[in-house]
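Every protein chain but one is kept in place in this view of the complex.
Moving on, here comes chain A:
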Amino acid sequence: MLTTDQLNTLRFDLQALANIEYSEILDELLDHYAALTEQKMANGLTFEDASRWAWADMGSGEGIQRLQEQFVKSLRQQIAARHKAIVKSYFRWPTLVTTLLIAVMAYQAALFIPAKWLVTAIFGLGVLSFVVQLFIRNSSRGQNSAQRRIAVEYLNKTGATYLNIFQLMLNLPAFLTDDRAHLVRNFLQSYASAGAALGFIAILYTVSFIQLSYERFSYKVA
């Protein structure tokens, strides 16, 4: 059985020489590295020699690093595939019909709502979703679990899509009022319906992130 100091030496090798940074893969490789070292020590080698042989058997720094790369790549693919499946599961007929109904309702209601409130409400929809995303990112800060870190990286990357929807919502008035300043009523109605539909889609997109983060961040190495 290896001493704590010896285990720390092996852990240092993995972290410093092979840049193993994710706890899941580090624990697994440390156990393997330690077991190999113990086996060689049982054959009469000193800890230093045994660990050197074990390191070489495991593929040295480059080989071990490749294990982490493959692990991360596979995890990224799993997260992207799961998110795609979540988003796809939302966009069925009930969601499409609801989105359309929300847009029609907003179109009808726009006439009775003051323009300032309307713009604020739609802006609020976008901000709400954005705040949720920021909360997800911050809540997992400082975690070294691969599941969490890679899911957050994915969130940051794909969050750009959301931001584009949000930008579109904000820029919609300018787009719709181009050369049509006199059609204030039409503008308000169009903006309200398109904005509400986009807002609804943005919220669904955010909900998909919440579902994904709940699944991934709550992942536990049992």
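The rule is simple: a residue touches a chain if its C-beta (ideal position, glycine included) is under 8 Å from a C-beta of that chain, and two chains touch if they have at least 3 such contacts; residues count from 1.
The rule we apply is simple: contacts and distances are computed from a predicted model.
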Among "PadR family transcriptional regulator", "Sugar ABC transporter permease", "FAD:protein FMN transferase" or "Cytochrome O ubiquinol oxidase", go ahead and choose the protein name stored in UniProt for the chain not displayed.
"PadR family transcriptional regulator"
Of A:T46, A:Q70 or A:Q108, the residue touching the omitted chain is A:Q70
Kindly state which of the options A:L7, A:L45, A:A80 or A:A121 is in contact with the chain not pictured.
A:L7
Residue by residue, what part of chain A touches the chain that was omitted?
1-2, 4, 7, 24-25, 27-32, 34-36, 57-59, 63-64, 66-67, 70-71, 74, 78, 221-222
